[in-house]
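For this depiction, one protein chain was excluded, whereas all remaining protein chains were kept in their positions.
Moving on, here comes subunit A:
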Amino acid sequence: MRIGVFVCHCGTNIGGTVDCPQVAESAGEIPDVVFASDEMYTCSEPGQESIVNAVREHDLDGVVVASCSPRMHEPTFRRAVERAGLNPYMFEMANIREHVSWVGRDKKANTRKALELVRMAVAKLRNATPLYSDKFNVTRKLMVIGGGVAGIQAALDAADAGIEVVLVERETSIGGKMAKLDKTFPTIDCSSCVLGPKMVEVAQHPRITLLTASEVQDVAGYVGNFTVKVKRRAVYVDWDACTGCGTCIEKCPSRKTPDPFNEHLAATTAINIPFPQAIPKKAAINPEYCLHLTKGKCGVCAKVCPVGCIDFEQRDRVDEIEVGAIVVATGYDLFDHSVYKQYGAGKLPDVITSLQYERLLNASGPTAGHVKRPSDGAEPERIVFIQCVGSRDRSKGRPYCSGFCCMYTAKQAILTKSHLPDSQSYVFYMDIRSPGKGYDEFTRRAQESYGAQYIRGRVSSIHQHGKSLVVRGADTLAGMQVEIEADLVVLAVGVEPAKGALELGGTLHISADSNGFFMEGHPKLRPVETNTAGVFLAGCCQGPRDIPNSVSMGSAAAAKALILFSKAQLESDPQVAAVNPQLCVGCFKCVQTCPFGAIKESEDRFGNPKAEVLASVCKGCGICSVTCPHGAVQLNNFTDNQLLAEVNAICPLPLA
């Protein structure tokens, strides 16, 4: 075998603490290495060109590049090697930047370590074989999980580009959190006037199938060919017939059903449409509160329904849907502030969350837009807003900034003044974080034009005093304690990943960060992709963000899916497991351990049991390789021989 070694200086990144010419010279003495050189920037155009030229001039069979992490530039160099006419898998990388020059200061030790890493790479390459990708067809259909504004945008963009889209939403209507908002910052646009038309567009779009009251249960397959099991929850109403007239809702006697859409500020009926602009505008029965379903009585809705669409016999069912790519847009949930004992732990009726306050401001909310405090329905005069409740608080396990609370608090302070001109708002804040376009101006306007009084400091306690609340806190700028008698306290609660997101992440094989938000492929360069090919992220499931950012992410995720669909066929990753039928005895231990069901029981032409790898399903983890008692299953490019060659390159001598 004829191997070429290229040692990269990476400017002074490597060259500063590794003697690269020395490494190259010593590498030239490794068996099978017929060419070795050092390059200033191997990843640059001249650097790649020198690889291509060396392969041709020295008739190389394989190439080793000693430079940065393969997680950075392996694809770059594989393409260069391919351009030179070699198989791209006849290539190995030695990581002498992240693992050597950047972590060690001693040039001699670094140089020696770099050479050993090169020796390991050469040893591995010596045992490499060319690998070839398969081509496979793509199902040109997109699934969007989550019907908030990010999911709606992704669905609309993809559908407008001509792709079939299935939008799966857990609630009975799409709209997400944005549908609950009154106005949006910094323009004070009416939220439902912005979102409503988009929701209607989703409902009317010929290429969007809308599945509400549905949840993703299981995902099988791989990029281009996913099979998704979607559970369609029983709503006990035939939605094909329901016209959304609302007669049933008027007559339903079960009037104490919890109303999550109004953040439990009011009750609703057992059969209901969550809000006037709901899409689809269809009634659904909450089975826990329906008197017919719980006690076998009533049935009034069925009697009054003019089209006879009530169906108490409806059952949950599971649909299997084939799609080529998945956009995850599961959004967020609000932090549960009841862990803050000093803020009343959710027991003081006039301490409410920001989203509850949003419903009070909203004209279609439980008070028709009149701000009334929950305890006695009185109009509050003094309102205290407390920011960072469940954000930037390590003691509550929420170390991160929730991003948009500064802005919505400013918005609510402004809206309060226009609803109640005689009111006075106080805002306790830690820092004001308003970096968006027009955002800083907006928070200033809340203070300067709307008279909201901003107090920098934490609130230490809230307690009830007669009809009002006493808010005690620090003013760290004035350096004194302050006490405010308030009629209403609004907690700007932080955000956390939506309930059930972690389980969904497990189903989709995508990982989450330490806070439970889904991990992007690369924090800078692949913000809407995941490490699972064909699964993309949009909106708050990846981290807290406001509406414009969620919308851009929705569009970006749709664009990434469209790139996938623009190809007639996809190429598979050939670094998958392969069975050597001569060694396989058909014990099928590999079948039992494969987490992806990528190995199946099969037979050779004599009827002997043999394992068979479904290359398109295999994700290349190699669990099977270790499980096989005979070494019959080998993971391409990470075979036993390749890994042991690396071990032997470092530890060549047996102990006594």
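As a convention for this text, contacts are C-beta pairs under 8 Å (C-beta built on N, C-alpha and C of every residue); 3 or more make two chains touch, one makes a residue touch a chain; residues count from 1.
Just so we're on the same page, contacts and distances are computed from a predicted model.
Protein name for the hidden chain, per its UniProt entry and selected from "5-oxoprolinase subunit PxpB", "Aminotransferase", "Nickel transport protein" or "Hydrogenase iron-sulfur subunit": "Hydrogenase iron-sulfur subunit".
Only one of the listed residues, A:A203, A:I563 or A:V647, touches the absent chain: A:V647.
Within the complete assembly, A:D513 is the residue of A:D238, A:D319, A:D440 or A:D513 that touches the hidden chain. From the set A:R97, A:R359 or A:R373, the residue in touch with the chain omitted from the display is A:R97, counting the whole complex. Remark: the residues of subunit A touching the chain excluded from display are 69-72, 95, 97-100, 102-106, 108-110, 112-113, 116-117, 120, 506, 509, 511-514, 531, 575, 593, 595-596, 619-623, 625-627, 635, 638, 640, 643-644, 646-648, 650-656.
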